[in-house]
Structures are given as C-alpha cells and as structure tokens.
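For this depiction, one protein chain was excluded, whereas all remaining protein chains were kept in their positions.
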Amino acid sequence: MSAAALLEIEGLSKSFGGVVAVDNCTMSIHEGSVVGLIGPNGAGKSSVIDLVSGFEQPASGSVRFAGVNVVGKRPDQISRMGMIRTFQTPREWRDLSVIDNVRVGRSDLERESLWRSLTSARRLRRQDALDTAELRELMEHYRLDDIRNDRAVGLSGGQKRLLEFARIAAAKPRLTILDEPMGGVNPVLGERIGEAIRELKKAGSTVVVVEHNLPFIEKTCDEVIVMDLGSVIAQGRFDELRDNRRVVDAYLGNDDE
Amino acid sequence: MLEYWTAILTEATIFGVLALGIDMIWGWAGDFDLSAYAYFALGVYMTIIMTVGKAKAPVEYVLGWHLPYLLAVVIAVTVVVAFASIIGAIALRNLRDVYFSITTLGAVWAIYYGVENFTPLFNGYNGVFGLFDPMGGNLSYNAYHYYFFAFCLLVLFLVYLLVQRLSRSPFGRMVRAVRDDERAAAVYGRNVFWTKYRTYLFGAGLAGLSGGLFAAYIGAFNPLDWRPTEIFVLYAAILVGGRGNPRGVVLGSFIVYVGFVEMTRYIPSPAARPELGPALRQILIGLLIILMLKFRPSGLIPERLGTDGTRVRQSWRTWFSRSKILPDPRQDEVAAESASGVES
Partner (left out) sequence: MSILWISVGMGLAVAAILALSSVAFTLEYAVSRVVNLAHGEVLTIGAYAAYVSETNFHQNLYVCAVIATVAGSLTGMGLNFGLIERFRNQKPLSTLIATLGASLILQNLLLIGFGGASVSYQFAQGSLLHVGPFLWTTLTIKVMVSAVVVAGLIYVLLQRTRLGKALRAVSQNRELAQVSGIPARRVVMQTWAVAGAVSGFAGFLYGETIGTITPTIGNGFLLLSITAAVGGGLGRPYATLGGAVVLGLVMSIAGTYTSSAYQLVIAFGFLVVMLLIKPNGLFVRGRALTVRA
C-alpha cells in the first residue's frame, strides 16, 4: 500500500468483567481503501469499533486517527476529526423528520451555536434553506425523497438503513465504520448498500465494514482483516486469505455461512 | 369579577413562562426534571429579599437590599442559573432517564427541607414578605394589577418569541436529536452533556424569571407556597398543550390554570374541610397527567416537525393518527428483521 495509514491501532486491549474482548490488537487502515473486518462471533470486532470511536476506553494500547492519538477523547471529539460509525441496528432520531435527520448529519456545528440561534435565527434559516436543494438530491439518490417530511420513527427497517447512508454521505467523513450494515437486509437492498459503500469510497471516504456476509465482503472490500479471540490473525486480499490455514480454522471452517 | 379574572390570568401568564422553561428541559432535551420548582422558588425568594430592604427581627434573611425591581429580577435569574449549574452538572454528567429524575427529585426535597429548616437564609418556615411596587407606587390598587398583568403578558410574549425562535433554530434541532438518540448524536460530533447542560440552564433561567414575576404578584412567600409536588400542574399543562411545542405549552398553561381554577371554584369547600377543593384539584391534575400520557402524549398541538417547507400544515387526519403511540424500535433487538426493502 502506498497511501499513508489513516487509522493505526497498536496493542489495544480491553476486558469486560473479566472476559477479554480485545487482546493486544494491532492493525492499520490505509486512506482510500474499503476494508472488511471479519471474524467469528465474539472475536472482538464490535469492541474494537467501540474503542476506536471513543465509546469505550481501552485498558492499554493506542489508537491513532489521522496521526493523532484519540485514546481518552470523547466520541463527539473523535467524530469531529472526521470519523463516523454506525451501530448494529440503525439509529435514527425518531421524532425528527427524515430531512432533518440528514440535515443534522450535514449541518456544520457553527450553525448550532446557542448565541447565533438567538441573534441571527433568520440568517441561519436561510442558510438551511440553501442546503435544501443539495439535500433533496441526496435523498432522491437514496430513494427517500417521497418521505422526506415524515417522522423518521415510521420508516421501515430498509429505509432506516438508507437514511443512515444518506446521513453519512451528507456528513462527508474521512473514515466511515459500518457495524454489520447487512444485518436483516434483503438481497435487493443488499445490492444498494454495496453500491452505497462504493459511492462513499468515491466521495473520498475510507470505509471499514464489519460483516458476516462473506460474499458481500468479497465483492465490496479491497482488503480484509480477520480477527479471532480479540486480536488480528490475518490481513490481506480476500482470495489470499482463502488459503490461510488459521483463518479457515478460526472462521471459515467453523462457520455455517 | 374583572379583578378576579385579572388575578387568574396573571397567574396563568407567569406560569406560562415557567412552563416554557420546563418544556425546554423535558420537551426538547428529554430530561424529566423535578427540581425546576425549586429554581422558580429561588427566583421568588431572591427577588423579594433584594427589593424589600433589611430584615427586622425576628424575621431573618440574607442580603436585604433595596434594589429596583428589574435589576433585582436580573440578579435573581443569574443566581438561579448559577445554582442550577451545580445541580445540572451533577444530574446530567452521567445520569439519564429515570436516574436523572431520581436525582432531581432528591435535590428538590433536600433544597425544600434545607430552606424550611435553615432560617438565616430565607426565614425558614415563616418565609419572607414585604410589599414592593414595581411600578413606583403612583397607581391605584386596581390599576396596578391591570398594569402588572399587561407587563406579565408582555414578558410572556417576549419569552415566547425567544423560545419559539430557538425551538426552530438549528440549536433546537440539535437538542432534539440528542434527546432522540444521544449516542447517534455523539457519532455526528455533538457534545451530549454540553447540549443538555445549556438547555437545562436556559430552562432554569426562565424558571428564575417566572419566579421574579411571581414575587411581585404574591409579595410574600414561604415553603407552603412551593411544595415540590406543585410542579405536576406544569407538567400537566405541558402534556395538554403539546410537549416540545412552545405554542402548545402556552396554550396548555392557560387551559390548565384557567380551566382548573374555574372548575374547582364550584366545588363546595365547607369551612370545616378547607383542603377539599385543593385536594380535588390535585387529583384531577394527577388523572390528567396519566390520561394524557396514555392516550395523547403529544398533546393538543404536537411538536413541530422540521420539514423542507413544502408541507407546513398538518391535516386533521394526521392530528388523529398522531395520537397513537408508536413503540420504541430500539426496545426490540432485531428491529431490522422486517426490512421489507425500499418499495414502500
């Protein structure tokens, strides 16, 4: 890989109530790639995401994002450096309209200052209105335009997934971490999600995908990292790993997928 | 009759300001705060003791200044916000949902019993009193009350404009996003604590302001005037009017105050049982809270949905359909099970 590493994880460890979830885990993600993070259930994939995005604090080890150590930072601070993650179930702001969900994803934080909201509300609303055309184009793209003024809570599971992607696309992050984006998704929508990930890459975001669906990983990812028992056991192209004995033992062989 | 209505409407107006403040904390930020009534009371106490002058024994209280009314209210609001910043910092740092409510419930009773028993502060159980006239004392008794009502209405109107402006601003949108899912809000760069904290302090400031108005209205104040359970009337008002909608909250305040005062006026309260009327009123408030929560939690005028401007008016059909309660999708772990695709 010629590009510099965007995310560098070194010697990361964490245990929950005596159970070791992440054990001396080391990996690096290069700028501009789509990386699949796979491993059997309980391999520590989701825990690594929580540690990287600041929702949990590691017992030891370091996480460097864009050259800066982010251990000890709050999730919102890490996010403002350009990292967006998702959770296993889509999390929409249920009582906001669909367009407002995307707007909050898009909106720059300056605009939300309490003082400016009080003193120059009209100007802020005009700025919001200027975004509308751009946002509607985005929602058209994710087939959300017809329901843009509906409360997000009423959306179907699939629409919530798409809303999540629209929100990420509006936020334009440097790094996107997707935690099982295919969970409970039908094949038709699966195609659309694969496409969305490639679009994120084209828009300049590096993408990490945690997924159990191996054909999907093979099709979507440039590179694959395999975890087992809290640490990385292999890293490389998908077809290379197919022959890796440890990977097959740990995951491919034991898994009914 | 006119004086009677002026009195009721003045009270409803003052509590409208308080309800707008509480609604910011609960309606927008989702934090069910039970100490707001203590902030209101602190506003009343501070305003009184800063305008009526030195305490004469056996009455005792702190400060005892002779400040102009408006200056006193400004200082009172500042003190209330400073005080709320301590309670808010404790209650909001890591605690959410029912734990936040429990903490503020504990806080309000601790403050209540503290004020009642520690006499050097606000004269304890007997409370503080003293007549002061914000208008400068050159009006007759009745004219004063009409002017004061007009003044309260003006304050409520200005506060409403301010709150409505904030409600529809990007700040209001962010607060509601944090309310709906704070982890997702943090993922998109929002500082959850700071967002909730600022909203909390703003709401507390409005509670202090309404206390400043109430001080001029009532002129005497003791712990019997602010039993912490009184806050339920305000929550009932917010629930009736429409949680999260400033217009609804003002409407609800007037409905509940005027409606309930009127209704309980006709309940016979024999001299031997003076508690009957107020007790029935409280029972009705309790019933109102439970029934609204169960059957129409979004109130008469539901929270305004931020749209792109193409469909601003809600039709009557959606008014009725809104009244059904949608289950919280995050409660079932496999919410995405029924992902039926994008055809719908």
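Observations
For clarity, chains are labelled A and B in written order, and residue numbers in each chain start from 1.
By definition in this document, a contact is a pair of C-beta atoms (placed from the backbone, for glycine too) under 8 Å apart; a residue touches a chain by one contact, two chains touch by 3 or more.
The shown structure was predicted, so the numbers you read here are calculated from the model rather than taken from an experiment.
Across B:4, B:99 or B:147, the single residue that touches the chain missing here is B:99. Interface note: of A:75, A:105, A:157 or A:230, the residue touching the hidden chain in the full complex is A:75.
When the whole complex is considered, the residue among B:65, B:217 or B:232 that touches the unshown chain is B:232.
Taking the complete complex into account, B:186 is the one of B:29, B:128, B:156 or B:186 that touches the chain left out.
Where chain B meets the chain that is not shown, the touching residues are 30, 32, 90, 93-99, 101-103, 105-107, 109-110, 113-114, 116-117, 182-183, 185-186, 192, 229, 232, 235, 273, 275-276, 279-280, 282-283, 285-290, 293-294, 297, 325, 327-328.
In this text, only the chains that are shown with their structure count from here on.
One simple way to say how far apart two chains are is to compare their mean CA positions; for chain A and chain B this gives 40 Å. Those residues of chain B that touch chain A in the complex are listed here as 162, 165-166, 168-174, 176-177, 179-181, 183-192, 198, 202, 303, 305-311, 326, 328-330, 333-342, 344. Residues 53, 55, 74-76, 79-80, 84-87, 89-97, 99-101, 103-105, 107, 109, 111-114, 117-118, 121, 124-125, 128-129, 132, 135-136, 143, 148-149, 151, 153-154, 156-162, 167, 171, 183-186, 188-189, 192 of chain A touch chain B in their complex.
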